[in-house]
Each structure stands twice: as structure tokens, then as C-alpha cells.
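Just one protein chain is left out here, and the rest sit where they should.
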Amino acid sequence: MPNNIPFYLAAAVTLGGAIAAMSLRNLVHCALCAAGAFAGLGAIYLQLGAEFVAAAQVLVYVGAIAMLIVFAILLTRGGKVKLTARQTAPNRFVGFLIVLLVCASLAGSILRSPSLQARTLALPEVTAPAQRIGENLMTAYVLPLETVGLLLTAAMLGAVVLAIREEPEARLRSEPTAQRRQALEEANIS
Amino acid sequence: MLGSGIIKGFIETGRNFAESYFVPERLTTVQYPEEQLPPHENTRTIPFLVYDASDPAVGLRCTACQICEQECPPGCIRIVKDTTKKPDFVGKMQFQPAVFEIDISVCMGCGICAEVCPFDSIKMDHVFNLCAVERLESMLVRKERLAKSNDYFRSIHPREAREIDAQRGEEKAKAEAKTRAAAAAKASPATNPVCGAAA
Amino acid sequence: MNWLDQIFVTSGHQLVSLAPASLQPAASVLLTIAAIMAVCGGCFALTTIIERKGLGRIQNRRGPNRVGPCGLFQPLADGLKMLTKEDIVPSSADKAAHFLAPIILTVPIWLTFSLLPFGRNMAALNLDSGVLFFFALGSATELAVFMAGWSSQNKYSVLGAMRAIAQMISYEVPLALATVPVLMLAGSLSLVDIVQAQGGYALGFVPRWNVLTPWGLVGFGLFLTAATAESNRSPFDLPEGESELIAGYLTEYSGFKYALFFLGEYLGLFAVSGLGVTLFLGGWRAPLPILEWAPSWFWFGGKFSALIFVFIWARGTLPRLRLDQLLNLAWKFLVPMALINMLAAAIWHLSPQWGGVFTSPPMRWLLTAAMLVFPYVWLGRAVNPRAGAKREYAYAE
Partner (left out) sequence: MISAEIHNDTSALAEFEPASLDHDVLEVAMGPHHPSTHGVFRMDLVLDGETVVKLKPVFGYLHRNHEKIAEQNGYLAAIPYTDRLDYICSMTNNWAYVLTVEKLAGITVPERAEYIRVIVGELTRLFNHVCLAGFLLQDMGALGTPLMYAFREREKILDLFEALSGSRMMCNYLRFGGCRCDFPEGWIARAGEVVSNFSAFLDEFEALLTDNEILQARAQGVGVLPAALAINAGVTGPSLRASGVDYDLRKVDKYGIYARFEFRVPLGKNGDVFDRYMVRILEARESLKILEAALAAIPEGPILDPKTKLRGLRPKAGEAYGRIEAPKGELGFYLISDGGPKPYRFRVRPPSLINLTILEDLCLGHTVADVVVILGSIDIVLGEVDR
């Protein structure tokens, strides 16, 4: 039992974070709680001996995705908007339906999992899992990897194109100074 | 090439770091309470009043002429003349200040009072680590605290004190000669008949 | 001399063996944690005073020298001051995030120390994906910085946090890329294996440290630059650029929370320095065969201190970059350089198999060095177009 304490802790962080992320009103708080849930998940991976996955989980989800969410909230003024009950639940029935569907599909896959049938959980003995992952990615799964890479590059390019805005000459944006400049040019002093 | 200027800067600071252990030029700070730089003779902080001999009540050079009071830019000096005159160092009857106060919290240490004083009475001090626990009474420096002996003045401004002492010695000698001559002149009517008799 | 080398390991084992058998694993864990926290905490205190004294010397001053002998107890006095200061929370601040930010900042940084091999057999954890884990923990601190800046509800704090995040995200990329050649050649992500791979001596006396190869040297330079930025040290201290943003995301922090940020910052510096030592400077290995008698942890400590001194030196020398210049440097110089460096490392690694002239070490040296010098000059010019064009000043008659 004492050996399970770290697991319960991590599970509590994950579940608590996830619930808080769902239920809190302040969007920035939600995002931060979601990051907490991601980190808890990483801790669970670590306990299962999946170091590489744990590291990737923290690096990608906590380090990148959570930051992305936070940025998105701030850039779209989401942090300021006070959500009303109506905004949060346009149609309760649809929500329930989605929850049911998700739960059913999760339960189905868990029930069919072989680890439920097995009385003792046998961890596969893998030496240097990171190396194995690398080798697999570079051999058997090289095509999917490259495809994902290409997709991400395209997405990034698209993002850049979207983000480029025609920059008006910021320096001349201030009215008084523009007038002053003009006056100067008219006076033609050099 | 990128970085060459930065490396130059690194060499410069590295040199300063290393030299600070060997070259006194590169470690210029003075450890204040333990070490103190000797003050320059001209250094000025706040004014004080010079008195001759040992008794400030008698030897105070100030004649309450109030020039410093007039000229003080922030107006931090207050003088009230005494009602009776006393003889000064040459024996001339002069007023002395009954009240002489300087509000140190207002004084900016410009030294104009010392510059305009015709009696070499008000001079600038070297004390600087002054402190007080309240800002009314202890900031108002009265005559008693302002008066400092000529020996002290000599110790902080030796060159200036030498000049002033010489000048005052001369004046005193002149005055004494004058009184002697006057005394002689007074005595002369008594001798004249003798002279006349001799004549 | 082996006992001295392993003194911490053996004494640790002995201490653990005092505990009842059932509690020994837990005792071992606790002991390691306590040791790391004590050593790093002590280093933190020592570094603050050494930094201030070193900066003082660079600036022709003495630095703090009043508390205790040579001012050595200054950190204690500072700590006491921090602890007793009033903890001010702005009334409009987001209290929870404001409170949690310093904690969230320091925790992942403490975790990174468990991965560093401080000496022979002296790594608390030998994770198979150590370097990756290291970067993962490093990236977790960004969230804390954001929380600090956002929760303070201060414009300077928000600007500082934005700068910090932009900077940390940008510099994570070159930091990771600069380490890739080392991982490639060591064939492992484990820090212990990487130190193993740097063992032995070429020609009998030149250590096989990564920094002593062309790609290693460049990689080390890139790593050092990116690490400085990642730990928000001068000349990349924009997030808390005192002359611009007062204290950046720390503006609204005081007392012990401020001290925690301070601690986190220094620990981050230690972590990347330790990583730099491990990846490029041969970890705990001695620089010469005849110096092998000294304990391994001594060599790690020595290299580590030297690296810290370099950081202090830079802080005393360089002005701060601007945000756009900072990002330009990352994306237009460090990242391409790191990619080219990877190529050079690959050629260095593979060229002996090609036979012919490539088998001779001088040839490999020349080839990879040339591969790196030209891009360096070219990219350097691109990132700093004004360099080289020295301005001339006329005098009026």
C-alpha cells in the first residue's frame, strides 16, 4: 500500500486538475489547471517506467501546449470575458450525449484490454527504450514520421502567413509627429 | 567577425578583475569607517565661529555685523546683537552677538558666509558625519556649539590660519603701537615742560 | 585514493544501512534528496556572495565584506532579511497564482539535479532519456514565469513575463539542438553514458572531451549562449531588465517569494552549468592522466565553478540585447549554426569509415572546422550587418 502513495498523489493531481479545468470560471485558471493535469499524467508515466513518454509528455504538453493555450486565451481576450451560464451551456442535452459517448467508448476499450484479464501485470523488459523508439521511428515508422513533419511544416507556414499583417509605418502613426514632420518638410530646412 | 568586440570587452574586464588583486589603482574603494581620506584644506561642510584664546565668551571674533546673515543664500543664519560692547582683540569696543544661530537643516554649505566675513570670524568646518535623532532642536546650532577655538581652526586650515594670524598679529601690533604712541602722546604734556625747560 | 573518490557513495550506503531493512529504499531516496538540496542550497548561498564579490572586483570594488570573515556570511544576512520582510501581495493580484508561481518555478529545477552525475557513481537517477527529461523539466518553468507575470496584474510584470516566455521558448530550440551532436556521438540520452563516452585520452594526454573537437567547441559555445538566455542571465536578462522593466515579472514579489524566484534562477543556472559540464567538458573526468588521483567530484566541482565564473564575468561585461535582436540571434544564428554543427558532427563521426585521407585525424579536424568557420562568419555577418563597417567621424574645421 505505501508503495502506491506516489501513484495516488499523481492520480489526484491529474483528476483534480482535469476537474478544475472543466469547472473553473477564469479561463487562465482553467489553462493552468489543465497544465497541472498534464504534469500529473507525466508523473504516472514515469511511475510506469515509461521515461521517454513521461519526458515527452511534460515537454510537449506542459512546456508547449499549455503555453499555447495560455497565449491563445490572452491574445483573444478570453481572460477578461466573464462567462455567463448561458454561454457555458448552450444545450445541456448535447453535452450529456457527448459525455456518454466518450465514457462508453473509454469503458469499452478498457474492458476489452488484456491487462484486465491478466491477473499479474507483466512489464515487458526493454533495454534502452529511448533507443528502441528512435530506431523504430527511423526504420519502420519513418514514413508516418516524415508525413507528420511535413504536415507540421505546412501548418507552421500557414500560421506565419495568417499572422503576417501589413505593418503600417509605426513610427509615423502618431498624428502630431506626422504633422510636425510635414511642417518640417514644407519648411525645407536642412 | 561576430564576437570580436565582445571578446575585447571580456579581456578588459578580465584585466580589471585580475589587476584588482595587485594594483591599488584598480581597487579604489576606501573602507570608510576604518580608513578615511585626509580632508583637503579647502574642504567645507558647515560654518563655525572662531574664538581666540580659551574663552569663547570673551574671545569670539564675531562682531555681530550681520553681513553673513544678509548674504546667506538660503537665509539660515540668525543674529541678534548684544546690548553692550566689549573690547575686541585690538581693544576696540565691538558688539558681540547675543544670539547666533545656524539652522543646519537649511544650510547648504556654500561658504559664502565665510567668504564675506570681514572679521575672519565665521569659517567652514571639516566635520561631516553629523547626525541627530530629531530635526528641530539639534538642527538649530547655537552660538555655544558653533564657537570653536582658533587652535582648532589652525589644525583644519593651517595655511589660511597662518595668514590670518599673521595679519591679525600685524593689526594688533599696529594697534598696540598706536596705543603706545597715544600713551606716549598722553604722557608728552608731562614731559614737554621738561623739554621746554630743557629748551 | 578510491575511497576518497567514492566517499559520498560509501558513506551514503552506510547511513542507509543503519535504517531497518524495510525502510531502506525510502531512506536512500530521502538521503539523496537531502544531500542534493544541501549541496545545491550551499552552492546557491556561496554563488551569490562570490558573484557579488567577483562583480565588485571587475568593477574595481571590493564587494560585500562586512558580515563575517570576508563577508562570507552575507548570504545568511540576506536570507534573514528576505525572510523577515513583509510579504506584499497586490490587492488586485490573482492570489492563488501569485502564491503558487515561485513554488512551481523551483520544484522542476530541483528535480533536474537528480539527473546530473556529480562524480563517479554519483548520479541520483540514471534515466534512459536523461537529457530529454532535463529539457522537459526546464520547459515547465515557463509556466511559472507566466503565472508570476500574469497574476501580479502589473503592466511591467506582464511585459516581463511575455518577454521571458518568448525568450525561453526561442532558446529552448538552440539549447536542445546544440546538445544533439553529443547525443548522436554518445549514442545515448543518458547523462551517465555521455560521461562514459568521453573517457580516455587521445595521444595519451589530450582528454576525449567533446569540447576539444571542432563540433564540440562550437556546440559548447552555442550551448553556453543558449543556456545564458535560458537562465535569464545577462546579457539576456531582458525579462527582468532592471533599467527597462524595473524587475519584470518579479516586480510585485517581495520577501520570501522573491527569494524563491532568486533561488530558482540560480538553481536554473546551476542546472544548465552542470549539464554543460556533463555534455561537453567530460563531466567528472580529470583533464590529464596524471591528475586522475584527485576525486571525480572534485573535477566536476572545479569545471562547474569555472563555468559559473564565466557567467559572472559575462554579467560584468556585456550590455543587454533588445528583444527582437535576441530572437533574431536565436532563430537566425544559433539555430542554423546548431543544424550545421549537427552535420559537422555526423561527418566527424562517419568520415573514418570513408577511408583514404579522411581516416587521418588532422584531415577530419580541418574538414569539420572549415565546415563550421565559414557559416559562422557568414551567419555572423547576417545577424549583425553593421559589424565590420567601422564608423568614421569627421571634424569640423
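Order as written gives the chain letters A, B and C; numbering starts at 1 within each chain.
We take it that contacts are C-beta pairs under 8 Å (C-beta built on N, C-alpha and C of every residue); 3 or more make two chains touch, one makes a residue touch a chain.
Keep in mind the model is a prediction, meaning the values are calculated, not measured.
Participant: For the chain that's not shown, point to the residue among B:Ala57, B:Met108 or B:Ala181 touching it.
Facilitator: Missing-chain contact among the listed residues: B:Met108.
Participant: For the chain left out of this view, which of C:Ala35, C:Leu159, C:Leu263 or C:Met337 touches it?
Facilitator: C:Leu159
Participant: Of the residues C:Val16, C:Ile58 or C:Val211, I need the one that contacts the missing chain.
Facilitator: The missing chain is touched by C:Ile58.
Participant: For chain C, which positions touch the chain that isn't shown here?
Facilitator: Against the left-out chain, chain C lists 55, 58-61, 92, 150, 153, 155-156, 158-159, 162-163, 234-235, 237-238, 241-246, 315-325, 384, 386-387, 391, 393-397.
Participant: Mind listing the chain B residues that contact the chain we can't see here?
Facilitator: So the residues of chain B touching the unseen chain are 2-6, 8-9, 11-13, 16, 28, 40-44, 67, 71-73, 108-112, 115-116, 124, 159.
Please note the rule applied: only the chains that are shown with their structure count from here on.
Participant: Which label fits the chain touch graph of this model best, line, ring, star, complete or other?
Facilitator: Its topology is that of a line.
Participant: Looking only at C-beta pair counts, which chain-chain interface has the most contacts?
Facilitator: So the pair of chains linked by the most contacts is A-C.
Participant: Which integer distance in Å separates the CA centroid of chain A from that of chain C?
Facilitator: Distance between chain centres, rounded to whole Å: 27 Å.
Participant: As a quick test, compute the distance in whole Å between the mean CA positions of chain A and chain B.
Facilitator: Here chain A and chain B have centroids separated by 77 Å.
Participant: Please list all residues of chain B that touch 2 or more other chains.
Facilitator: Expected reply: no residues.
Participant: Note which residues of chain C are touching chain B in the complex, please.
Facilitator: 54, 57-62, 65, 313-314, 316-318, 333, 376-377, 379-381, 383-384, 387
Participant: In their shared complex, at which residues does chain A touch chain C?
Facilitator: 26, 28-29, 32, 35, 39, 42, 51-52, 54-59, 62-64, 66-67, 70-71, 74, 128-131
Participant: Going by the contact rule set out above, which residues of chain C touch chain A in the complex?
Facilitator: Residues of chain C touching chain A: 94, 96-97, 127-129, 132-133, 135-137, 139-140, 142-143, 146-147, 150, 165, 169, 172, 187-189.
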